[in-house]
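The complex appears here minus one protein chain, its other protein chains still in place.
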């Protein structure tokens, strides 16, 4: 499977009064990493992907995360992201956040390939994942 | 078990370009609800709880969430939060977010009752949960 | 002028490692207060206002803020918001954030009444503010 790896520094804005990352912000980092992986695979920007495939994106339906090591202000981390499994219209993203080479946070997100529902702009309608997307993300 | 229920409106700042809640922000809402439940049970503010029990708080070690219904700008939601299970030094918080009476998001967070580690301010050291906390949250 | 007053508690998620509100988050609070004032004046939700008047909203073009007193975790604050001045297609919002009755943060935002530009969805095109909006916000 294709993977995306990036490094990032923990900023003041990421941290809470305990001086560590406020945990919802990890998911924001993972969301960006998911987009980066798709952009890398498809050679298009996130916005272009949505237009080209006529989807609203890949909204999340399920997430599981484990927090093993606290990460603090100014820590240098790396995030490795890959698709762990494809299904007909959903897939599992796996994110591993490392600090000093050790696994600090691990998450599995289940996302669906979806359009806006024709009858209600807030609802979503799952679509089969195009084979070329599976092929390129599996490269 | 004691529970905390609150209503909240979805604000512009909660939403993403698809017009729905950016999912990491649900966890921020659940974090606030966890604190509200502890404050209700113990009759102290979050800051007082930390000082009184000499803990850094109840950092998260594991979370699982399911997203069943998209929630959009200006939706009125309610969040119901309770402890699902106590263990020696950790506990499971359950959050149910409802929209128009239907379950939209459900999360189980495992949190530990923790001090700062004496040797390293970023590390945490789990502590036994005081019996009076278990009693008051189980009321 | 009509004004909107609301109280709010400072949450863990609002605060930085110094234990005080991370200052960008004040502007998020003010944005919500601006919407609340419009909703109160017009008797419509924020989303309905945009649809009814066919605007993208009231994006900001200028802001000035002063931070007089730090605000910390668990502080109870109040925010008072009003239009300080109307012009043809822009207006000044004034927000006063009080802690224990003392002015802690004051901001003046200049916002425009705007549509999406017909030639470019990211650009905006200022519109004259409807007289009924001026009348209702001046009540």
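Letters are used for the chains, namely A, B and C, taken in the order the chains are written, and counting of residues starts over at 1 for each.
Heads up, the rule we're going with is that a residue touches a chain if its C-beta (ideal position, glycine included) is under 8 Å from a C-beta of that chain, and two chains touch if they have at least 3 such contacts.
Predicted model only: the values in this text are computed from it and were never measured.
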Next item on the list: Decide which residue listed in A:35, A:81 or A:110 touches the omitted chain of the complex.
Entry: A:35
Item checked: Contact with the hidden chain (one of C:77, C:97, C:124 or C:137) -> C:124
Margin query: I need the residue numbers on subunit B that touch the omitted chain, in ascending order.
Written below: 12-13, 15-19, 22, 24, 73
Next item on the list: Quickly run down the residues of subunit A that touch the omitted chain.
Entry: 11-13, 28, 31-32, 35, 45-47, 72-74
Check: Residues on subunit C that touch the omitted chain in the whole complex?
Finding: 18-20, 22-28, 31, 56-57, 59-68, 70-72, 121-124
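Following the convention adopted for this analysis, only the chains that are shown with their structure count from here on.
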Check: Degrees of rotation, nearest 5, to put the Cα trace of subunit A on subunit C?
Finding: 180
Notebook entry, point to check: Using CA atom averages as chain centres, what separation in Å is found between subunit A and subunit B?
Noted result: 23
Notebook entry, point to check: Per the centroid of Cα atoms for each chain, what is the distance between subunit A and subunit C, given in Å?
Noted result: 32
Next item on the list: Please list all residues of subunit C that touch 2 or more other chains.
Entry: 12-13, 73
